[in-house]
Structure formats: structure tokens, C-alpha cells
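Here the complex is missing a single protein chain, while all its other protein chains stay put.
Now for subunit A:
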């Protein structure tokens, strides 16, 4: 006996629309069992998890802060993935963007004025974009597997940051601790509504990026080019689209957005460079990209949902005393059901018995999970 995923000839529009809700319901059921086993009232657990984080203004701000880098990075990644280019190294581009953007306030701490911030943001985008150009070049020139190169460059960037903040960029007044000087006020990304919470302009950048990329993908020739090259490189070549140009375009665009996310987080929240500047935004954004079905507007929603599960997990810790492990298991269940339901829209499960040897599946219609995107 084995299970096979067979591609459906056409997907159901109804279930495509319903899928997120079905997934959510399944999560609630599985979550209720989990919480009941732990001796926690499922209703109060769900309230803490999903409602309490959006029931207070300051928490909405926190939601925006947490979602902003996820959305910003995922929007860029969606272009890559649509083009069938697998940039896994957004975390590294995030880090390099933060480093290059921070050159201004770290190396010229006395530089002040309205020019500082735009310069930092621009340099952050350049830093992230150029860093992403490395795997792009390797792929275009040597046909290197970009999944490996972009992923490995993440570690390079993190160790580079580590070296910088312990060595040449260390705050001489910092008692030898690994951190740079605090940014001056003109290098700090302003808060949107300081009276009610901490949310900063990073969230606005994320929304603007999502809308711009959505317009590009759905209304402009470039978006068409991305999709054609992604689904059929051969057809793209006949249409005169260059695959190598697309590799650079997708990598540099997503790298620049990840870099912008990096410098926004450092400038708006941390206000200095430290050995750790990201709780894994670059990797979580990969999930966000698929959760949003590679659609920039869907990604905005997906980013908010994932951010909500982080906040909900923390609320559950303080309010119910559940371990952070439980919160993560619950988050994992949600993602599992969402992606699982989406898979079942495109594929159906076929049981293949041992006795009745089924004819070999037609390679054109049989798919594997790995190709389900």
C-alpha cells in the first residue's frame, strides 16, 4: 500500500476560496485536543492566541512591527519563486542590508539631518541587492544550485556581522561588549503614531512594496515575463525573454527588499548593530510567501497571520503559563493545515494497493509534493 498525490485536472474555485477557512477549522480542532490534553481550557487558549493580540492598540502596533519585515521579504521572494528561482538566503540579504545601511550612523555618528535616513535605507537596499547578486551570478554563469549558495551565504553574512560588532565596529565606550554605538536620532526610523505604540515606517514600506510588486506582477510585462519563465523557460526563450537577466532581476529585487527590511529593523527597533538582529525573519518569510500563495496581497495577510501567531504564543505563555514549545507546536499545526489544504486543492490522494498493481502513473499528471507549488 502506498499513497500517491495525483494532480487534479482542474482545481475547484470553491475549495480554493474555502481552503484557508477549512485549514483554520482543522487547526482549531487539533489545537483544542492539544490544549485539552495539557489541561488548559481550549476556549480561553484560543482567545489568548487569536483575539488578545488584536484586542489592544499597542498590540496592533506590535503586530505591524513583527509583520513588516516578514511581508517585505516575502514579497520579494514571491517574485523569485514565481520565476522558479529558489532564493533561500533572504536572512543573509537582510543581514547585509542592515550592515551596509548602518555604515552611515556607525562610521559617521556625528552626521545628522534629513539626508541620513534615506541614505541608510538606500544603502540597505543596495547592500541586500548586491549580496543577492552573488548567488545570481553563480547561477547565471556556472549554473550553480542557488538553493545551496544563497543558503550558505546566510552563515557568511551572520559571521561577518558577528566579526564587525566584536571587532572594528565595536562601541569603544561599550565595556568590551559586542555592539556598535547607538544610532543618533536622525538615523532612527520614526514611529508612525508614537502616542499609542511603537509601530514604525517599516510597515508602510511593506505595504507599498506589496502593492507595487502586485501591480508589476499582474499588470506589467515584467510580471508576465516572470511567470512565463517560471512555468516554462523554453516558451520564455521563444518569447525572447532572457533567463539569465531574469535570474539577476529576481535575486536583486528580493535581495533589495530583504535589505530594506534589515535596515528598517535595525534603524527602527534595535538602534544599533548587535550579533543577533533577526529572529529568523528571512526563513519565516519563505513560509509567509507560500502561505500568501505567492501573491503580494495574499502575503500581506499571511504576514499578519504569522505575526499574530508569534504574539499569540507569547500571550499564551504569560496568561496561561504554557511553554513556548506548545506555542510553536500550535503555530506549526496552523502552517501544516494551511499548506496541506492548499496541496489537496491541486492534488488528490490515491491509494495504490499492492495486489492490484496500478499502471505506472503518467509522468505528465503525477506530481510529487516537492513540485506542488
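Basically, a contact is a pair of C-beta atoms (placed from the backbone, for glycine too) under 8 Å apart; a residue touches a chain by one contact, two chains touch by 3 or more; residues count from 1.
Everything that follows uses one rule, which is that contacts and distances are computed from a predicted model.
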item: Chain not present in the shown complex, as UniProt names it (candidates "Electron transfer flavoprotein subunit beta", "Cytochrome c oxidase subunit 1", "BMP family ABC transporter substrate-binding protein" or "L-lactate dehydrogenase complex protein LldE"); value: "BMP family ABC transporter substrate-binding protein"
item: Touch criterion as defined above, residue of A:154, A:189, A:277 or A:305 at the omitted chain; value: A:277
item: Selected from A:66, A:82, A:139 or A:293 as touching the chain missing from the view; value: A:66
item: On subunit A, residues whose C-beta touches the chain left out of the figure; value: 54-58, 60, 62, 65-66, 162, 166-167, 175-179, 182, 196, 198, 265, 269-272, 274-279, 311, 314-315, 317-319, 321, 323-325
